[in-house]
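Selected chains only, in their assembly positions.
Letters A, B and C mark the chains as written, and numbering starts fresh at 1 in each.
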Amino acid sequence: ESACLITKTDTNPFFVKMKQGAEAKAAELGIELKSYAGRIDGDHESQVSAIEACIADGAKGIMITASDTAAIVDSVAAARDAGLLVIALDTPLDPIDAADATFATDNFRAGELIGQWARATLGDEAENARIAMLDLAISQPSVGVLRDQGFLQGFGIDIADPAKWGDETDPRIIGHDVTSGNEEGGLKAMESLLAKDPEINLVYTINEPAAAGAYEALKAVGRENDVLIVSIDGGCPGVANVKDGVIGATSQQYPLDMAALGVEAIAAFAKDGTKPTMTEGKDFVDTGVALVTDKPAEGLESIDSAKGTELCWG
Amino acid sequence: MDQKGIGMTQEPILKARGLVKRYGKVTALDRCDFDLMPGEILAVIGDNGAGKSSLIKALSGAVQPDAGEITLEGRRAQFASPLDARAQGIECVYQTLAMSPALSIADNMFMGRELRKPGIMGRWFRQLDRPAMEQFARDKLSELGLMTIQNINQAVETLSGGQRQGVAVARAAAFGSKVVILDEPTAALGVKESRRVLELIKDVRARGIPIILISHNMPHVFEVADRIHIHRLGRRLCVIRPDEYSMSDAVAFMTGAKLPDGVEEAA
Amino acid sequence: MSSETRTDGNFEAGLSGASQKVAVFEERKGGLKRLQEWLHMTPSAVPMIVLLVAVAVFGLLSPNFFKAITISTILQQIAIVGILGCAQSLVILTAGIDLSVGAIAVFSSVLMGQITFRYGVPAPASILLGLGLGTLMGAANGWLVARVKLPPFIVTLGTWQIILAANYIFSANETIRSSAIAENAPALQFWGNSIEPGGVKVLYAVFLLIALVAILAYVLRHTAWGRHVYAVGDDPDAAELAGVRTGRVLIQVYALAGLFCAVAGWVMIGRFGSVSPSASTGQMGNIQAITAVVIGGISLFGGRGSIVGMFFGAMIVGVFEMGLKMVGTDPQWTFFLIGLLIILAVAVDQWIRKASA
């Protein structure tokens, strides 16, 4: 019995943890797990060839976090035709029923949570906020767009085309820059945006490494204490940064759960062909998202960093 | 000596006036004049660095002079590239030979004027007529006695220096229609091969095509040249006839040991 | 002068009766020597041998490797890289390099898709438009290299960024879905069709690649233009002096490369079904194509190598990637091993060449 795990990249800790979760579960259930990944964010072609390799290799099922949710549908259909169970992890496919099942968090929702938190925390100042948007890549892969637009929506900014960031006209947005989702990119982007407007007081970051980089840039100009940084992911270093006050709030996701559930589903399918059932009332299995912050805002459900540390993934 | 008098009964086929070419600080051509008469072999001699190669590069379109004008058969000529000059029938063997080392002898000989197969293959599929090209190359090389070349499809980089030079000379002689220019064609050649090249030069003249020959080999120059252009310090010092002056005189003129009658040292 | 007495004016008299014989040397014998000589004469055979060895090794390591589906998967996976490799080979033969191949391919595919769907142009017309625009992008590279005389690396580094950015901006990040294309503009997906002789599914794209390689091999070997491409890469000054219009050849080469990239873009639609501006070919296509070219034995310094070698080079990379995936190494180990194998493949190639010299 073998199963495939295809992630967007294997350099982002989020996917690394997802893989570890899947491997642990697979070992427990006696399934051979082969993992594949794109080389860069948005690498669609590598995922296509990974699916092809899985089919050729006679795997029982595929778990995939799709880079291009619409484009991958053809390949997924080919895999299902070949008798494989296909499970979308983390990101639903477009349309969502292209996969047999989806274990995902809602990235848009994750963004919305930190947007709402930032708005509540700033209070009346929200009208005069000066926001830096630290995004993923200029190719605008869908996670980056969903999180970005979710944040803006949550903060109460008109997002224009929800499939694209950068087309907003709200003057509170100082600028967008890209970070590749790592510290280096976060630092450089923050530096550039600070040079453009030194008065920035709210920073959205695509993930926690980018947030850590942005914090270094703020620290270098002595503004680390009067700027609010929000982020998404909920990795252990990120939660530790929430605790240290580096990040104001982050939306925590649960990749280990997704992966483990996925492996179990494939194991069950391999045994007797049963397919997983969806969460009540939704067309996917929602593995949930939680707002982690030590400064809870009124009317927003959140967990503190201690709880976040228990649940964090790496 | 009345320079103007020499061979001026006819119009020169190739003429240059006041050519100037500078390389950074170096002035390689310093208001240089030049005349080539129809059907003659004109030798150009001069010290190393006198500007001989620069002169013929300007004449064959390989460099653009900074000033001065060139006329071919009485018409003003502007050669933007060697191809322009070649289209007008001026064929040149450069000192650097201008060969593509990785390509074969036949490829190099026909570079820029390849033969195509007759019929559909040639017209529609533009296929090269290799057998014909190879045969032609082999013939021309045999004429020069370069039979030690074993394989006409050998890459030029595998040839000895002399063999390479032979190929370049064969190319120019085969295709030149109005003027053939040879920059030190025998420099790397052996005794036998040099002799062949001299015979070839005479053959070309016999076909009525004038030749410019740059050479440091005085016996060769005095043997084949009709007139000798003596180049010194970037310009024409004088033109002499080999039967009126001795080799010693020519050497003395070109090295500045003596001045020809009626000429004052310019620089 | 001291030698006066020994000098005889007419020493060339000795020439009369000079031998006209061609030097003849004994041929060496032995099967190994012959093999070496043959390898030396047929440079593209070397990557072929590396390929065969790789196939044999993976066949031993993974029981599934020799299945029909594996073979056809590898073939369809290299189709795009192979076509980009054709473009890259042409450019590299002129001692240039084209970093923009992937970007042109992606942008062309986006152009074909968006012109059809956004502006409602019939698919065949927008394909033609896309091919033309791709050619133009290549020609722009060529113009900058040949006329403005900028280094190819820097020109295509610049146009790579420009084209990729234009691609994102023009497409507004929109993916055109496979089902929409299949319904309204099946011509766009033409190369995704396949035949299945004996159960092995072979995409039209694979035949296209093989045809392109064959045509290019013919053109480079048997036409004047092909020889000029080699001459320009070999020594551009010499080629210019020898009467090749080097500038024009360069522009043609880059334009043709652009056309091939646009073809690759069209094939991408067929292969992936959808049209996606964020296809990673835009980012990675250049390195993949260069890898194929160099493993195939084409010199980065220009003027040496054959397009058939490039084809085997692409195959080698395809086989390695597939083989390693099937053996089940983790992706980072796959990258690690592919890096190692790239070096090994070229080292073996070099070693064979040396042994046979």
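Everything below uses one rule, namely that contacts are C-beta pairs under 8 Å (C-beta built on N, C-alpha and C of every residue); 3 or more make two chains touch, one makes a residue touch a chain.
Small disclaimer: the values here were computed from a predicted structure and weren't measured.
Novice: Can you give me the copy-number formula for the whole complex, using the labels shown?
Specialist: A x1, B x2, C x2
Convention: only the chains that are shown with their structure count from here on.
Novice: Based on which chains are in contact, what kind of graph results: line, ring, star, complete or other?
Specialist: Per interface graph, the chains form a line.
Novice: Of all the chains, which has the CA centre nearest the overall CA centre?
Specialist: C
Novice: What is the chain whose Cα centroid lies farthest from the Cα centroid of chain A?
Specialist: B
Novice: With centres defined as the mean C-alpha position, give me the chain A-chain C separation in Å.
Specialist: 37
Novice: State, to the nearest whole Å, the distance from the C-alpha centre of chain B to the C-alpha centre of chain C.
Specialist: The mean C-alpha positions of chain B and chain C differ by 40 Å.
Novice: Averaging only over C-alpha atoms, locate the centres of chain A and chain B and give their separation in whole Å.
Specialist: Once rounded, the distance between the two centres reads 73 Å.
Novice: Which parts of chain B, given as residue numbers and ranges, touch two or more other chains?
Specialist: There are none in chain B.
Novice: Could you say which residues in chain A touch two or more other chains, in rising order?
Specialist: Residues: none.
Novice: Applying the document's contact rule, which stretches of chain B touch chain C when the two form their complex?
Specialist: 62, 81-83, 86, 92, 94, 96-103, 107-108, 111-114, 116, 125-128, 130, 145, 147-148, 150, 191-192, 195
Novice: What residues of chain A sit close enough to touch chain C in their complex?
Specialist: It comes out as residues 10, 32, 34-40, 42-46, 48-50, 52-53, 55-58, 67-68, 70-71, 73-75, 94, 138-141, 145, 161, 163-164.
Novice: Mind pulling up the chain C residues that touch chain B in the complex?
Specialist: Those in contact with chain B are residues 11-12, 14-15, 18, 20-23, 218, 222-225, 227-228, 230-231, 234-235, 237-245, 303-304.
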